[in-house]
Each structure stands twice: as structure tokens, then as C-alpha cells.
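The structure appears below as C-alpha cells.
Heads up, one of the protein chains got dropped from this complex, but the rest are sitting where they should.
Now for chain A:
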Amino acid sequence: MSDQLKNAEEYTSGTSRRSFLKQSSLITAIALAPNAVVKAAEEGLDEKIAAAIEQMPLNVTINGVKQNLKIEPRVTLLDLLRERLQLTGTKKGCDHGQCGACTVHIDGQRVNSCLTLAVTTEGKQVTTIEGLAHGEELHPMQQAFLDHDGFQCGYCTPGQIMSAVCCIREGHADSPEEIREYMSGNICRCGAYSNIVDAIMDVKQGGKKV
């Protein structure tokens, strides 16, 4: 077990935050407030206020950059990426795990970021479409999607590319049929499927490291 995990063991969100708020709100109440506020604090209402805004620490590496964040437990990885870190390459399609537009890699595995609570990525490595290229040099899969016109509107494309990279890494890109099966978690409403399959076959047969 890593030290990080050990430290996180039996960790409950908001514990310290909650006790801090309790103390500070009591002090504030006593110093400033009318009796009603003091009474509210005594009745534990501040507990409820604290719970409503409680934040959890999160240490996660995203595209090679260590992030030390504080987030609400209900924030999904997708919303963290897009709304907090401005990594808007990862797209929100259905937000229910049905379309694959939000596909990212966690510790090298493709997952739906819309169904992943960000707090569960503690200590992990996340890669998004922004982390795939090496500087100005596109990842072979990105280049292949351009070469084969593997998109029309482009909205599903980041998810398609992230998924396609893993499709090859997992060893499921040996035939167009196999690719279609193992890319079925990524929906393209423009219907660019045949070109997407061509792009993946091209990268697979080209033998470049993905």
C-alpha cells in the first residue's frame, strides 16, 4: 500500500473543514451576531451549512502535471477537467456513460469520465486528449484521424481518439470487425465510422508506438 493511500485510509470528506467551520462560525456568532445566530449554531445548523459546501483534497496527475485541488465529492472527473482545469478537449455528450465522448485514460485504461467521481482518482494518472501529443507533434492516432477524415462535426473525436489508442494497446485492433466491436462505446452521430475504422487500422498496421 502506498503512503498516499495509507494517509487517505478511512478518510472522510469534510471532517476538518466541518470542525473548522463549526469553531469559526461559533466565534463569529459570539462576536457579532444576534442571539438567533448563536442559537442556530448551537442547534447544529452550521453542520448542515458545512456539509453543503464541504470540499475534499485531491492529488491527481493530469497530463503529467500534479494537481493539488479541493473539490466537492459529487464533482465528476469530466466536470473537473472542463470546468475547473479548462481542459475542454474532453467532451460532455450524454453525461450518462452511453456515448463515449468523455473517454479519458486513468492509469492507462480508457474510462468514461462522466461516470467517474473525481475524488476516486486520488493518486492516479489521468491522460486527456490534450496530453496525447508531444508538443507540436501529433500522436499517430490524431494524425491518422486527419489523414482519413475520421470525423465530420468533430464533437465525438477526442473520445474516439482516446478510445482508439486503447483499442490498439489492448490488442483488439486486428480486423475492421474487431475494431468495430471494441470501439462500440464511442458513438458518432455524423456516422464517420468507416473512416474511423480506416484510421485505426492504419495506425495498427503502421506499427508506431501508441
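Brief remarks follow.
What we mean here is this: a contact is a pair of C-beta atoms (placed from the backbone, for glycine too) under 8 Å apart; a residue touches a chain by one contact, two chains touch by 3 or more; residues count from 1.
Following the convention adopted for this analysis, contacts and distances are computed from a predicted model.
Here one chain is missing from view; checked against "Xanthine dehydrogenase family protein subunit M", "Helix-turn-helix domain-containing protein", "Branched-chain amino acid ABC transporter permease" or "Tetratricopeptide repeat protein", UniProt names that protein "Xanthine dehydrogenase family protein subunit M". For the chain missing from the display, the contacting residue among A:Thr103, A:Thr157 or A:Asn195 is A:Thr103, taking the whole complex into account. Although one chain is hidden here, its contacts on chain A can still be listed: residues 1, 5, 8-14, 51-52, 54, 56, 72-74, 76, 95-97, 100, 103, 109-112, 115-117, 119-120, 122, 163, 166-167, 170, 172, 180-186.
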